[in-house]
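Below is a structure I'd like to ask you about.
A single protein chain has been removed from this complex, and every other one stays in its place.
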Amino acid sequence: MAKIPVGILGATGMVGQNYISLLKNHPWFEITYLAASPRSAGKSYKDATAGRWHLRRSSDAALDTIIVEDANDISRAAAAAKAGTLTFVFSALEMEKADVLKLEESYAAAGIPVVSNASANRWTPDVPMLIAEVNPGHTAVIPFQQKARGWDKGFIAVKPNCSLQSYMTPLWALIQAGYQIKRMIVTTMQAVSGAGYPGVPSLDVIDNVVPYIGGEEEKSEQEPLKILGRLEDGIIQSADEPCISAHCNRVPVIDGHTATISMEFGEKKPSIEQITTIWRQFRAVPQELGLPFAPEQPIIVREEANRPQPGKDRDACKAMAVSVGRVRPCPVFDIRFVGLSHNTVRGAAGGGILNAELLKAQGFLR
Amino acid sequence: MAKIPVGILGATGMVGQNYISLLKNHPWFEITYLAASPRSAGKSYKDATAGRWHLRRSSDAALDTIIVEDANDISRAAAAAKAGTLTFVFSALEMEKADVLKLEESYAAAGIPVVSNASANRWTPDVPMLIAEVNPGHTAVIPFQQKARGWDKGFIAVKPNCSLQSYMTPLWALIQAGYQIKRMIVTTMQAVSGAGYPGVPSLDVIDNVVPYIGGEEEKSEQEPLKILGRLEDGIIQSADEPCISAHCNRVPVIDGHTATISMEFGEKKPSIEQITTIWRQFRAVPQELGLPFAPEQPIIVREEANRPQPGKDRDACKAMAVSVGRVRPCPVFDIRFVGLSHNTVRGAAGGGILNAELLKAQGFLR
Amino acid sequence: MAKIPVGILGATGMVGQNYISLLKNHPWFEITYLAASPRSAGKSYKDATAGRWHLRRSSDAALDTIIVEDANDISRAAAAAKAGTLTFVFSALEMEKADVLKLEESYAAAGIPVVSNASANRWTPDVPMLIAEVNPGHTAVIPFQQKARGWDKGFIAVKPNCSLQSYMTPLWALIQAGYQIKRMIVTTMQAVSGAGYPGVPSLDVIDNVVPYIGGEEEKSEQEPLKILGRLEDGIIQSADEPCISAHCNRVPVIDGHTATISMEFGEKKPSIEQITTIWRQFRAVPQELGLPFAPEQPIIVREEANRPQPGKDRDACKAMAVSVGRVRPCPVFDIRFVGLSHNTVRGAAGGGILNAELLKAQGFLR
Partner (left out) sequence: MAKIPVGILGATGMVGQNYISLLKNHPWFEITYLAASPRSAGKSYKDATAGRWHLRRSSDAALDTIIVEDANDISRAAAAAKAGTLTFVFSALEMEKADVLKLEESYAAAGIPVVSNASANRWTPDVPMLIAEVNPGHTAVIPFQQKARGWDKGFIAVKPNCSLQSYMTPLWALIQAGYQIKRMIVTTMQAVSGAGYPGVPSLDVIDNVVPYIGGEEEKSEQEPLKILGRLEDGIIQSADEPCISAHCNRVPVIDGHTATISMEFGEKKPSIEQITTIWRQFRAVPQELGLPFAPEQPIIVREEANRPQPGKDRDACKAMAVSVGRVRPCPVFDIRFVGLSHNTVRGAAGGGILNAELLKAQGFLR
């Protein structure tokens, strides 16, 4: 099978670099189009990122000579789409929200589906906010979205914030198993890579913790409700619960967001054994479909007293699994545990790729 | 006034070194007696700590030539007490709990009051567990303790674990102001110095978080109840609330424990303004008595969005204040905030010194 | 004695903040004038630094209400100088080199001496580059400078780069004692605070070393030659040796530059005992004059096998001493050792203050 030609918007930024690095040798997708800010446009990708490759993973030498396009110039992408050399784009745009909104819409309007990592469209009611294992069915809103906008092939699908990936899939596995979760208090200890580059100054985080990340607590509390929502009247209606309180902190860790979680269940309360069994046995649509980026084991339950830890567990299942541990009774609520996921892979580019694989398998990318 | 001669048990360990460093030029106390394990006994303090001074603050050169005694040999301390060259001891013993229990009792039985940093006697019912600003009246249990054991001048007083210092005084200030606190969920991000030396291996904590500290969650949940308890029948009866759930984590920070706290009040709920006013105006017995180690401002309320931070706030009021910030509504409970205190000063040796100052002012050390 | 009124140019930047913090309660100098970029001009100092106070040491509340001036507007400073409320300024300007050059000249031309931390004027031949213990006599170039420019009271004096402070004073002590030093190979491990704020991104330095700091090696190699130079024909003529090779690295340390040094002497070679004796006994003009910021012991020789270390030794003598250790034979050259100094105190604002104290004592500031 010929690979699907894909583009990266924002290809020179941190998230864009992650897409480049992770898509190397992808079995379905092949990068054919790179776009970034006017500053990079016209340069080869190698030149555009010279001295500005910020990842600890390496780039893909095969892309070195691709000439970077101006992401604001949709005509080039449209021409590529027409020529059959561009099927869809990953959006890793790092601009003002209003600009991202407009630009992602323009690509979609030009017939180019946008699988986005940006936050701009997360609360657009007819745009699905996807975690492939949790709400794969939310893609059913896409035809409504297309119809409402008069788009044919183009559409926009987004992924949620990286901070909630450490608890969202475990949460969903329990809900799906029939346990109502009423309230949760969460504290996150987030890696510096989540802030992009240059991001967090070293003076702020060596031998320090910063107990605040702008906008992050709101995202961590609200986005789960849309993810748990249902399709109604052509839009995603948010769920009413769980009520979440999030305390978000920055810690001196390169990659991997850790969260401590206390949960209050509804009347039916699972035992610790039931919870760990549900998590261990949890498989979802990406696993059933055998999507290339789907972690074989979406939720890994660690038994050691002191795990999961970002240093040791962030790379589990190619950094796409969520690791949990310390499942134990909570004196205040019912159960508490520790969750961990890799923020730039599972929580960003890797999650975006998995969403695109899901969309392809569902027939939305053609 | 002549200074009171004091001793340090466990003088060569990390907590002992903190006592040495902090007592330099103390206006009331003068170190005259140093005791440690048999390995150090017979050496000068300088030799006993050669290549083993682990603090970033310096030692006290005036003590270099003191010969370290064997902490197990009470006869030497008893002789010093009899000779008037030793009034009381700070216990910074790092031994098995049973050995500390026995040894601290032996010193007290020999007429030497023990102001302890060790955890062994925290749950002895007639031993007060003191935070000088919170429960200074608990020292009233000491006469009962002395009577029950047949001790004359000797007694034991302890301080609680370092992990709860970041929220205990703020908590107490609100309770004292008439607000019932029913439930709290706390997550701590604790410094490596809390584990002593060698303590946490660097391989475990560079670019990592360890979401577990043995025994720490139990202490963080239970000790507040004894501190909030009342004297009854010659012992301290623990309070029934608040019900606390603590998630304790180790982070790559040298000094300073940070905590995120969500609180549920009783029927009477203070506003954010009321809370910050109560905290700002809070003064207690140590401040009224003008104790040398009492922080002028016991609770410092930071207004910046991203404070307190251990790197910037741990040293406030000579590292004896608790800094709080981000006081805001909690979607799940009523109020949430961030608390911070210096674990080896306020939470260990400095807190012990303040306790001794309180005991002196109250007439227990003579 | 009334304190001398001083100003800070670049008062809101990192170096400016260090001046603010260090000058608190200075016995001779009192800050009366703060100037920064147009963005800050017109705001109170508190507002201008709100959320932008980057030091771990605190600010000086007494300066909170001073209105920040535009550093480009010399008329205000000139008026203050005329009114007797401004005697000289510390320059902590963070601008393009050409702009700093011009601005510092303008202040001097307006009769306001400039004691600068900036690098712009370091190679101006008639501007002294001062380390108060090493070349205090270089201030004799100032009258030539004033005469050549037609300046009356104003002049410019600068300090060298922070990277060489760890070895420059030890080097000088040996030269002064009669030992020629022909060649040196130096490797520095420099703290992130040396790069200012935001400076080094945390992604670049957590669990990493960056073996390059732009321009730093050249400064570390060349500036010592001017410092060791002599006044001739109204300018400072650089010395010819030692020939220095510097390898400069950024390491995950907040404050304190560490250097490893191998030295080759001329024919007369001191023994290790002679070297350590020279260093221990070294006292210079700042000590003789009793300048407030002069470290009592300019060079501290550590005897422990594993010192000096930035974490433990950077604050020695209020962070103004240089600590050295591991003085031992070098298999390739003659002697090798480790040097350490606090880069933002001794190597920046503290060094600038000491230079101003020297200039005051020498009668240049009136």
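We call the chains A, B and C, going by the order they appear; numbering starts again at 1 in every chain.
Keep this in mind: a contact is a pair of C-beta atoms (placed from the backbone, for glycine too) under 8 Å apart; a residue touches a chain by one contact, two chains touch by 3 or more.
The model shown is predicted, which means the values in this text are computed figures rather than measured ones.
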Listed residues B:G199, B:G234 or B:P292, member touching the removed chain: B:G199
Of the residues C:S44, C:N72 or C:T187, I need the one that contacts the missing chain. C:T187
Residue of C:P113, C:P310 or C:G347 in touch with the missing chain, whole complex considered: C:P310
Across the whole complex, the chain not displayed is touched by chain A residues 50-51, 55-56, 206-207, 254, 304-306, 311-312, 315
What chain B residues would touch the chain not displayed? 54, 192-193, 197-207, 252-254
On chain C, where is the contact patch with the chain that was removed from view? 183-185, 187, 189, 204, 206-212, 214, 221, 243-245, 247, 249, 251-254, 258, 260, 262, 305-312, 325-326, 330-333, 336, 338
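The rule is short, and it goes like this: only the chains that are shown with their structure count from here on.
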Centre distance in Å when chain A and chain C are each reduced to the mean of their C-alpha atoms: 47
Report, in whole Å, the distance between the mean C-alpha point of chain A and the mean C-alpha point of chain B. 44
Chain centres from averaged Cα atoms put chain B and chain C apart, in whole Å, by 40
Multi-chain contacts in chain A, i.e. residues touching at least two other chains, fall at 204, 206-207, 252-254
